[in-house]
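Yeah, one chain of the complex is gone here, protein chain that is, but the others are all in their spots.
Showing chain A:
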Amino acid sequence: MHPAFSVVFFTTATGAGYGLLALLGVLGGLGFVEPDFWLGLVGMGLALGLIAAGLLSSAGHLGRPERAWRAFSQWRSSWLSREGVSSVATFIPAGLFGIGWVFLGRSGGWVAVAGLLAAVGAVATVCTTGMIYASLKPIAQWHSRFTLPGYLIFSAMTGGVLFNALLQGFGGGSRAVLAFALVLTLLGWGWKLATWRHNDELEIPTTANTATGLAGGTVRSLEWPHTEENYLLKEMGFRIARKHSAKLRRITQALAFALPALLLAGAFVLTWPAAAVLSVIAALLQLAGMLVERWLFFAEAKHTVTLYYGR
């Protein structure tokens, strides 16, 4: 599948934004993180900014963005529509929580309710994003039991590492939050390795034989219907050289998992401000690594239409 940058950025940014929003909503609303104007402003600004930037980026991917409002109508059948409804609905409790926690400096009561609802909305939205991909049968690498948990884990991981960087940056970090971010990073690493292993061993029942209805033997593409690449090949016939795939997987592992884990471990033994610097670098590296991960998620996914072209 063609890794359109708008969609790569959208899923990465909203994943991190919703992860951070959920943590702020639960821990801030219940008072585990004391209300603080600047911490709240930067934290909520970062979470909602990542979400809004991602949503705008995904709208830029549309052929007719001026009609985007129509996408809220088909939530009965479409995961993409559900994602639209859920993402916009989440802004309401998130906004109320932001007003209460950041501007009024309150926690508990209605602020806690708004924070919890924002967290529920964030998790629901990430689920809908994951299901958009997990529900697509023609793409075996996505239509797998690894896709939905992957989106949830990576959202919690990037959100958790950002949350830790935020608290550390304001001098309010804790070992519990550091440990949380570190454990999620290791969990994300393990999940990604398991997903790659699963995909590499995939036995896809759909072949050139079943695609053409020609039973038995081999079916070899002799001639395409057209001389140049068409929409189908540009959008769904994206190919990545195997050596690049291996190299990019190593870059993903280094940036998204290994280096952030090392830096977080370092922050564990150091004190402020060194721990804060390491925490912020870990968050930035991880976001860059997740962009590479998401690029690979698209580039390594193979659509059944490629079978018609002998690819």
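What we mean here is this: contacts are C-beta pairs under 8 Å (C-beta built on N, C-alpha and C of every residue); 3 or more make two chains touch, one makes a residue touch a chain; residues count from 1.
As a convention for this text, contacts and distances are computed from a predicted model.
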Pick, from "Peroxiredoxin family protein", "4Fe-4S dicluster domain-containing protein", "ATP synthase subunit a" or "Multiple sugar transport system permease protein", the protein name that UniProt gives for the chain of this complex that is not shown.
"4Fe-4S dicluster domain-containing protein"
Across A:145, A:226 or A:247, the one contacting the chain not displayed is A:226
Looking at the full complex, which residue from A:62, A:88, A:104 or A:176 touches the chain that isn't shown here?
A:62
In the complete complex, which positions of chain A touch the hidden chain?
1, 61-65, 67-68, 70-74, 76-81, 84, 132, 135-139, 205-206, 208, 210-232, 235-236, 303-305, 308-309
